[in-house]
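One structure is given below, encoded as structure tokens.
Missing here is one protein chain; the remaining ones are kept as they sit in the complex.
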Amino acid sequence: MGITVEGASKRFGDFQALNDVSIEVPNGSLTALLGPSGSGKSTLLRAIAGLESLDGGRVLIDGEDVSAKPVQKREVGFVFQHYAAFKHMTVFENVGFGLKIRKWDKAKVADRVHELLQLVQLNGLADRYPSQLSGGQRQRMALARALAVEPQVLLLDEPFGALDAKVRKDLRTWLRHLHEEMHVTTIFVTHDQEEAMDVAGQLVVMNEGRVEQSGTADELYENPANEFVMSFVGEVNRLGEDYVRPHDMEVVLEADERTQEGMVQRIVALGFEIRVEFVLADGAEIWAQLTRLELQRLELREGQIAYLRPIQTKSFNGSSPSSDHGASTPPVAL
Amino acid sequence: MRSASSSRSRWGLRTLGLGYLALLLLAPLVLLFYKTFEHGLAPPLDAITSPDGLHALKLSLLMVAIAVPLNTIFGVGCALLLVRHRWKGNAVIDSVINLPFAISPVVIGLSLFLLYGTKGWLGPDLAEAGIEILFSVPGMVLASIFVSVPFVVRETVPVLQEIGTEQEQAATTLGANAWQTFWRITLPSIRWGVAYGVVLTTARVLGEFGAVSIVSGSRSGETETLPLFVQKAFDNFEPAGAYGASVLLALLALSTLLAMNVLKRKEDA
Partner (left out) sequence: MEASAQSRPVSPRAGLRLPGVGAGLGRGTIVLYLSVIVLLPLAALASKAFEGGLSTFWSQVTSPQALRSLELTVGASLIVVLINGVFGTIIAWLLVRDNFPGKSAVNAVIDLPFALPTIVASLILIELYGVKSPIGINLSLSRPAVVVALLFVTLPFVVRAVQPLLIEMDREMEEAAASLGASGFTIFRRIVFPNLLPGLAAGVALAFARALGEYGSVLLFAGGLPNTQVSSVFIRQQIESGNETGAAAVSVVLLLAALVMLALIRLIQHWSSKHERSPGAGAGAGLTVMPMSGEDYSAEGDDDEKR
């Protein structure tokens, strides 16, 4: 069930949450809507679900225009950031809710619920109440509940946002495995680019109600359309009109026509990578990412003068985001 | 999630709910104002400013002036006790405080009557000491206090719980003693909750009828509060008096509602 959104617009009072947004989500894919708070990603997701109405534009699921359909009829599974567990029902009753209102008979409901609890690894907890579960367990229950009615589409709104870092990472992997097994068209919303790049096949980067760029993680990283996308999916230094990734910043001890002079301000060891912060002659602050080996070889110290040479830069013609693809400056031909 | 049927049901609910309110609460109230001033401002005004009317007003205000401060001090102290001290008796205190909510005012009046009456437990001894409780002001005050005990406590407790003890702890690290901490830190942070409780207490004391009617004997010009004045005027077929006093009480009630609203917002802020 592919999903298409055409020209979606939505405003809340004075605030334009979605501004002519169009996206294509291929059937069976796992897509991330990525962006900062207020970018409209949750609004878009909820509009696809039918939990928000659109002022303009339409939503098509599997080719059918569902814009006028209420959420009940869209057959979407929705998972909320704060679980939205039915706190007055047991885990079993939660997961079986959708089936119960579809008047499945008791035995079938029991079978399916247990099947799903097995899938999400919550078997044995069927009689507990949500208040007795951990956050991660509650979210897995919410997922099972959404999957129980075999939705065409699975929508997750910052599903791991309320969880601890470790649990988040575990569930992230688990979601990917689940998708590989079930192949339901899935869209999830996140503000965490690492999470998006780890899990999703396709990313849609949004900002201020507009789509900045969509593509695979690689495409977005290597060929960002504008400064916003570039700085959102990874770390970025700004050198005048150019943008350089810290790992594309070479540090050498001798100047030449391509280098800029900088003074080492601070050397921070962040696990396997070393971050060296420089201040340039014009006051700009740049940092370069080096390996431990490189650092040792260069024997850098705080206060030392060294020379920075970008291996690869991007520039975006000084125009605002959402413009054409930026030009990238390849390494100087030798 | 909007659809034709949901907006139909929305309007259905509105008609039902708001219609009920209009019929039960608003219409009678509006009619009262209309009926009172039907023949002009003079009749009700004269009735209220008659000696008996003025006395009733003064007596009602006297009840407020005594009962409210007492119950406020008690209420804040009790709230402090309940929230900041763990004690086995707290549950009992809490239950006793809730009693006035649920007991009939007539039962309250009767119990006071039995306690302080000539054949009661304390009656004879107090009479010997020359203290008259029943059929005079002290009894009415006791009744007023009884019925309005819960309000300040109940409104202060949640606020006390919410503000927590961190600010107070900070104050003590800066050298404040218990009284200073209370006066400068605790009290200001709970003031809107307390104020709200005070308003409720006042309204309750002003409006008290059943208990006071038993305890006071309702002697015009002597032990008759405004609500009792209303009853007597009604019984004596004096509509101007009954309506006049009722309108006055209704206006006081509406001011109470206004105050409640304003304070509620300050409390939530």
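Labels for the chains are A and B, by order of writing; each one numbers its residues from 1.
The criterion applied here is as follows: a contact is a pair of C-beta atoms (placed from the backbone, for glycine too) under 8 Å apart; a residue touches a chain by one contact, two chains touch by 3 or more.
Here the structure is a predicted model, which means the values were calculated and not measured.
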Hidden partner chain, touching residue among B:Val68, B:Met140 or B:Leu249: B:Leu249
Which residue of B:Ala47, B:Leu82, B:Met140 or B:Ala240 touches the chain not shown here: B:Leu82
Hidden partner chain, residues of subunit B it touches: 1, 6, 9-10, 13-14, 16-18, 20-21, 24-29, 31-32, 35, 74, 77-78, 80-108, 110-115, 120-122, 142, 145-146, 149-150, 153-155, 157-159, 161-162, 164-165, 168-169, 178-179, 181-182, 185-186, 196, 200, 203, 206-210, 213-214, 226-228, 230-231, 234, 242-243, 246, 249-250, 253-254, 256-258, 260-261, 264, 267
Contact footprint on subunit A, counting only the chain that is left out: 49-51, 70-78, 80, 82, 84-88, 97-98, 101-102, 129-131, 142, 145-146, 148-149
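What we mean here is this: only the chains that are shown with their structure count from here on.
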Centre distance in Å when subunit A and subunit B are each reduced to the mean of their C-alpha atoms: 57
